[in-house]
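All protein chains but one are shown in place.
This part shows chain A:
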Amino acid sequence: MTTMTAREKAIQESFSLRMDEAELLNCMRCGFCLPSCPTYLETGLDESQSPRGRIALMKAVHDGLIAPDDDVEKSLNLCLGCRACEPVCPAGVKYGHLLEEARDIFNDHNEHSAPVKAVRKTVFEGLFPHQNRMEHAVTLLGIYQRSGLQNATRKLGFMKLFPESMQAMERALPAVPKKRDMKNRPRSFSALAEKTATVAFFSGCLMDTMFLETNNATIKLLQKAGCDIVIPDGQNCCGALHGHSGEKDGAKNLAKRNIDAFEKTNADYIITNAGGCGAFLIDYDHLLKDDPEYADRAKAFTAKMKDITQILFELDFHQRIELKMEPQTITYQDSCHLRNVMNTHIAPRALMNAIDGANYREMENADSCCGSAGIYNIVESDMSMQILDHKMEKAKATEAHTIVTANPGCLLQMKLGIEREGLSDKVRAVHIVDLLLEACGELTH
């Protein structure tokens, strides 16, 4: 055993205590997950950047075989958390859960530098848990965009100070809605067709601010599909950003508040339109499994979760409503979490294929991560851009005019890719619900 620093020793002890040994042992090291892992492939087959390697590292730290040193942390940081390794694992290893716990342990022992600490605190405690503050922050961004300041800062080259991905990201951000529009939406809507179901809509923190139009489109589609819709008060951020960044306690609190809010609605289903949030919501039963008060309630909650594309598909929306658009080639980039965790990949394709005029062309490796992965494209910018560039090669090969996604992170990343390729005047990226509403003859943006 190597000598360890005090911090490493503390982390090691937490690994022994907290990591799920049975799950670590469940990996039989067959390697079936290797070909699906983007970081393994992008690093030129580096086992330490593979799921099997990462699990082996976690187990070695758990067993006290190696120290949780910088290389171990780097391996975990470079993981996209895309969970492409899970559906391909015949042994059923829950890699996502292992990763979350390991990151949480590292985070507990991390001394972030003062500025990083401040940013993390603002984001994880001050901003995302509070919908009104989110609205406010996004409003500021809107003022910045509308006031001409955006042009000014661009000219001043202020953004040059940030990693390249953030510079392009800044250009790719959608125009932000006005505060008034964010505030004044009703909390319930009635079906516009023969009633099929009552659904509660998880409107999401980012979706309900920066992507308000997409949320409005979601509501319209649900109405057309015959759903009565409630948007429960008191719901808040799903906690994914917290959970994936090693802020597990914060995530648990958000989860409980969401369960409280949705229980009251008695809806048949809980609907999301962001794969990233949906996958986290559908995992609440795992997150709260040790909480006596919430464990069963979390199970009831997750049993009702469905992505918007899945419910539309199940309610035969695409057969009952005429969908058509200007002739164009479209392609689809899977949301990793929608596909790998919520197991939803047939429904969005079926819906797109039903649109008259749209020539759907499947993109090669559509099921592999685009490199957005939450805040990954900011903190692991180099790898994220490498993955994105390879993704754009495949996207270009489809000759699509429209790249469709099902998650805000993926949407921004695809916009970023289009921007980086200099294709902004030829190719657009849209959320699938905006595309569907467009195909109903209603233009959103």
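We take it that a residue touches a chain if its C-beta (ideal position, glycine included) is under 8 Å from a C-beta of that chain, and two chains touch if they have at least 3 such contacts; residues count from 1.
Here is the rule we use: contacts and distances are computed from a predicted model.
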Hey, which one's the missing chain according to UniProt: "2-oxoisovalerate dehydrogenase subunit beta", "ABC transporter permease", "Putative ABC transport system ATP-binding protein" or "Glycolate oxidase subunit GlcD"?
-> "Glycolate oxidase subunit GlcD"
From the listed residues A:P35, A:G234 or A:G441, report the one that touches the chain absent from this view.
-> A:P35
For chain A, which residues touch the unseen chain?
-> 2, 22, 25-32, 34-35, 44-48, 50, 52-53, 56-57, 60, 65-67, 69, 71-72, 75, 89-92
